[in-house]
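Only a part of the assembly is drawn; its chains keep their places, and the rest are absent.
A, B and C label the chains in the order they appear, each numbered from 1.
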Amino acid sequence: MRANRLRELCANGGAAINGWVQIPSGFAAEVMASQPWDSLTIDMQHGPVDYQAALAMLQAMSHKDPTPTVRVPWNEPGIIMKCLDAGAFGIICPMVNTAEQAEQFVKTCRYPPKGFRSFGPTRAMLYAGADYPAHANDSVLTFAMIETEEAVDNLDGILDTDGLDGVYIGPADLCQSYGAAERVDLKEPAMVAILDKILDGCKKRNLICGIHTMDPNYARHCVEKGYQFVTIASDGRLLAGACQAAIKVARGETGEGDGAGGPY
Amino acid sequence: MRANRLRELCANGGAAINGWVQIPSGFAAEVMASQPWDSLTIDMQHGPVDYQAALAMLQAMSHKDPTPTVRVPWNEPGIIMKCLDAGAFGIICPMVNTAEQAEQFVKTCRYPPKGFRSFGPTRAMLYAGADYPAHANDSVLTFAMIETEEAVDNLDGILDTDGLDGVYIGPADLCQSYGAAERVDLKEPAMVAILDKILDGCKKRNLICGIHTMDPNYARHCVEKGYQFVTIASDGRLLAGACQAAIKVARGETGEGDGAGGPY
Amino acid sequence: MRANRLRELCANGGAAINGWVQIPSGFAAEVMASQPWDSLTIDMQHGPVDYQAALAMLQAMSHKDPTPTVRVPWNEPGIIMKCLDAGAFGIICPMVNTAEQAEQFVKTCRYPPKGFRSFGPTRAMLYAGADYPAHANDSVLTFAMIETEEAVDNLDGILDTDGLDGVYIGPADLCQSYGAAERVDLKEPAMVAILDKILDGCKKRNLICGIHTMDPNYARHCVEKGYQFVTIASDGRLLAGACQAAIKVARGETGEGDGAGGPY
């Protein structure tokens, strides 16, 4: 089976710089996959990507190195299994708020006896090799999103889920859940304490802790803290930021882009 | 009819900063159209955009300000007229090397008696209004690409073409045609002399002179020289450059992105 | 944030004439959006529209006035949130039969603390503006479909749902649920009494009452009765009816079209 480089990188103690792909286009995905990301996540939840687009994007990315993962729209077996069968090497599941939801999610991703994933890795075998069925349970990564107060309250139960490989923190939803305006790149002590609690819970269990960021400097900071799966902005926002910066220079306007994704 | 802001900007002596759209996706086009470009060009020649993608992109851009233009794959009436009927407010035609080709191109874009454009602006009326037919001949912009030695040799004949609104210089092809490696942002005196000759020919006839650039600083330099339609990189390269810059920062690597499009 | 004209119209006591869009095509959606409808509903339940088609349709409609809404296939958070993130300004949810289902639906459409909508209005911000997050909860419309006997039995509980903006009556399903053949434009006293009960329940609570009709004369009658969101047929049936009428005239056959949608 084709190696899951994201799993290997994290298992070796490394940290993955992850690209976030929202543009529903095989070509854009191929451009993203040609950059030095360690891994890529096709966002089927908030981005305008549906399954057919995700399939084309997974195909277009397959001759490049970054490990392909998918954030699914919701904790539903139908779409999770379809994404796995399409060759995703990792699944990020939004809004995992309880241990029961975490267990349901993980079992969706695993063949019996570890779970109830249905057999039929139609494209996964084309991508990963004919021995995919024998190795998928040990290779495919499962990330539960921690993005609500309820999830933080149930943190230990979630992290103790058998077969869970890691978590992915959604700072914007987390802020909203705690009654604050949505933000990322959190620096408020109260929120940082929550992030630290999640990070520590992962470290203790040798789970991968992932997080969504906007500013690459904040991303670097996260890597230094021990996050092993760190996303920077998204293709759409990186494109927007690059346009804004280039237009300013071309117009001779003062002000500088900061290398991060811009507002739309 | 909806105003052709690109035409107005240039008529008032301004210079348009133009975005180049190669990602075949309505969403990516909408992101591009939400940035402060003056105009956008959907590239149907070298980018992976075909007509159906271009249509979706034109639709997605229609609620935003940048003026939509299309670079067609070749000087062929079928596709040029289809793009106009889809609502393109300007056409860039590649490889116009003779006055005859220029005349053929311009007449393709104009209804009789100025040309032989066939009547049926199906979507153009949805985009621009029911009075599009009465105004299209005076509104739609025609740009002939000057990108070969032959075109430079025939420059006066091309520029004298009745109804031509401007030219668009393709530096990479122009270099190749003169026996050099393809490049953009040309600074070699011999090539600059050729560019100046084209620019001067346009100024003399009050035509819009456009050019393709990579570095936004070079683009600003072009505006200062009198180019009125200046493109910076493409969505794909701007995205690639933004990724490379952000990844470097996140990894703590030295080196800085320069705000321009990166190599793939 | 771009104004939600449908909400404003109803808040001012007006009634919206709503178009129903089932043809999965950006061009057809653009044609529909160019007609004098107050609002449009993209039907993802019974029409052949899926998410990718809906996205293209929402994009193509964005430069026109009718307010875009979506009828989702089912009361599922994954697809409801994706439609909101794509820029729908209203959601019609089928088969809301209990107060619990109504609450689940409404909370899916609202950011915390009013609900559990996940944050990521990727395209909604492109369509509605950067301040969309701050206003979405007060702008996006939520319509629960009342289309079963069970829903009528639970009417008060449903209508009392905090944050629900209105209901949408599906007469065909309602008839079936009561053991009759499916029909619309109901005139039987027993069914009219049920409709009146729903309408009155809405009026009492200042909720928008919507209904699906086929005959525009019936639609007018509904407006006069106080319905504020009245749909006429669908794009497919309007097209079919127009074809049938035109063909009859061209063939010199007697009989007249009635301006309404025809059978397929």
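The rule is short, and it goes like this: a contact is a pair of C-beta atoms (placed from the backbone, for glycine too) under 8 Å apart; a residue touches a chain by one contact, two chains touch by 3 or more.
What you are looking at is a predicted structure, and each value in this text was computed from that prediction instead of being measured.
Asks: Given 3 placed copies of the single sequence, how many copies form the entire complex?
Replies: Taking the 3 displayed chains as part of the assembly, the whole thing totals 6 copies.
What we mean here is this: only the chains that are shown with their structure count from here on.
Asks: Computing the C-alpha centre of each chain, which chain sits at the greatest distance from chain B?
Replies: C
Asks: Quick one: chain A and chain B, Cα centre-to-centre, how many Å?
Replies: Centres of chain A and chain B (C-alpha means) sit 37 Å apart.
Asks: How many Å are there between the centre of chain B and the centre of chain C, using C-alpha atoms for each centre?
Replies: Their C-alpha centroids are separated by 41 Å.
Asks: If a residue has to touch 2 or more other chains to count, which residues of chain C qualify?
Replies: 55, 123, 126
Asks: Tell me, which parts of chain A touch chain B in their complex?
Replies: 17, 19, 22-25, 27-28, 31-32, 34-37, 48, 216-217, 219-220, 223, 230, 232-233, 235-236, 238-252, 256-257, 259-261, 264
Asks: For chain C, which residues count as touching chain B in their complex?
Replies: Listed in rising order, the residues are 26-27, 30-31, 34, 55-56, 59-60, 62-63, 123, 126-127.
Asks: What does chain C use to touch chain A in their complex?
Replies: It is residues 50-52, 55, 76-79, 81-82, 85-86, 111-113, 116, 118-123, 125-126, 130, 133 of chain C that touch chain A.
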